Structure formats: structure tokens, C-alpha cells
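Take this structure, written in C-alpha cells, and hold onto it; I'll ask about it next.
Note that one protein chain is taken out, while the other chains of the complex remain in position.
Per-chain residue numbering starts at 1, and chain names A and B are given in the order in which the chains are listed.
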Amino acid sequence: MSKNNTGEIQLVMAYIRPDKLTDVKKALAETGAPSLTVTNVSGRGSQPAKKSQYRGEEYTVDLHEKVKVECVVADIPAEDVVSAIESGAHTGEPGDGKVFVLPVEAATQIRTGKTGPDAV
Amino acid sequence: MSKNNTGEIQLVMAYIRPDKLTDVKKALAETGAPSLTVTNVSGRGSQPAKKSQYRGEEYTVDLHEKVKVECVVADIPAEDVVSAIESGAHTGEPGDGKVFVLPVEAATQIRTGKTGPDAV
Partner (left out) sequence: MSKNNTGEIQLVMAYIRPDKLTDVKKALAETGAPSLTVTNVSGRGSQPAKKSQYRGEEYTVDLHEKVKVECVVADIPAEDVVSAIESGAHTGEPGDGKVFVLPVEAATQIRTGKTGPDAV
């Protein structure tokens, strides 16, 4: 039995490059965790703001467009979901993003009223 | 005294149909939990991607528009907030969405500087 597979529920939340969403969705489906929610966001990591030129004016790009992916999982170990996202989102260049795991205390599927891991 | 009403703070997070937002807001207000944040998102659940036709071309719809609702609550039991969302968002058809509950460790109201359950 795989180690995190103890009926606990977790939210895997990732900030990734928008053009890596297709690869991430594919990697998640292949891992058996196809359910996900996507939000358009913008953000910055640890690198300093980038100075650019537009029609001779210098301006600072300090927020970059990213996509947030949220996957709540119960039967699949969160670490497998993290690995799937990593494999789909990795380029090796700065700006590839981050993946975080948060605890979830309860889950309900609205159509059926199911609760707990079965609802995820 | 109601069971979750022990001063702890929780985030109730739901993914629902956009056209159910009005009913969900009404149900939340009636439960005494009117505060909420809404985000436009897209996502998919456990069902396979749907094939559709547009001008003779077949294409796959794999992400559906949804609305994310976040309600942080302290004095109202999270389970009552979950029930309110369920009652407002339910149609019985696939795609009704999910509700998750996450723990919150601290809260601050920016205008007053209040912290803890009073800040929620």
C-alpha cells in the first residue's frame, strides 16, 4: 500500500506556466487524478523585477501571467500528484513555478451528497 | 451549543455552476454567513472529456466554466455552511461540483486590526 494512501484528503495547489497546462493535465490524467480546477493568476517568484523597453519607455514587468491548478485528492497519494505536475510543468528555466500541499478536513460531492474520501 | 462552534476558524471552499451563484449567496445569507469571495475558474471532475461539433469540426471540451466560492467562518459551524452551499448548488445532474473544508490558523480584519474568530 502506498504511503499517503490512508484516507486523508489533501489539496495539491500549483502555480505553473500557462503554456504547460496541457502537459500537466495529461500527466494528471495518466496518474489517475484527472479532476482539477484552473484559475488565471499573475505572480512573481524570488527573482527581481525585469526592466523592459516599450516604444522607448523603460517599464518594469513585475507580475507574470501564471495558471493556478488545484487538485483535491484522497485515494491517490498527494506526492504522486505533485510528481505528475512537476513532470508536466518542468522546463528548467526560471519561472517554472511551485507546488504546495494543504490539508483538507472534509469533502462533499454536491450531486450525490457523498462525503469524505468518496466525495473527492 | 452546536458542535463545530468552538472558536476554530475554517475555510469552506466550493466549486459550483456559475448559474447557481445567486441561489448559493441567498442560502449563505439565510444561514448567517453572508461574507464570501467569488473567483471565475474552469475545471473538470471525474467524467471523461466531452466531444462536440463546431462547424463540422469535432473538438473536445475538457474544462467547464465554474465559480469558486470561499467562505471563512468561525462562529457558524462549517457543516452548516456546507449544507447551505449544497442546497443552493444542487441540480442532481453531473457537474454540480464539490465543497471542501480547510483549517485556518489565524485571521485579521484589516480595517480594525481585530484578530481571531472576531476578525472573520
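Definition applied: a contact is a pair of C-beta atoms (placed from the backbone, for glycine too) under 8 Å apart; a residue touches a chain by one contact, two chains touch by 3 or more.
A quick note: this is a predicted structure, and the numbers were derived from the prediction, not measured.
Visitor: Who touches the missing chain here, A:L21, A:V41 or A:A106?
Guide: A:V41
Visitor: Can you work out which residue in B:S46, B:T60, B:T91 or B:T108 touches the chain that's missing from view?
Guide: Within the whole complex, the residue contacting the unshown chain is B:T108.
Visitor: Touch as defined at the start, partner being the missing chain; which of A:K26, A:K68 or A:K114 qualifies?
Guide: A:K68
Visitor: I'm checking contacts with the chain that's been left out. Which of A:I16, A:L36 or A:A74 qualifies?
Guide: Looking across A:I16, A:L36 or A:A74, the contact with the absent chain belongs to A:I16.
Visitor: Can you list where chain B touches the absent chain?
Guide: Residues of chain B in contact with the hidden chain: 9, 11, 25, 34-39, 72, 102-111, 113, 119-120.
Visitor: Using the touch rule from the top, list residues of chain A that touch the missing partner.
Guide: Residues of chain A in touch with the missing chain: 10, 14-16, 39-46, 62-63, 66, 68, 78-79, 82, 85-86, 89-103.
Keep in mind that, in the parts below, only the chains that are shown with their structure count from here on.
Visitor: Could you state the distance in Å from the CA-based centre of chain A to that of chain B?
Guide: Distance between chain centres, rounded to whole Å: 19 Å.
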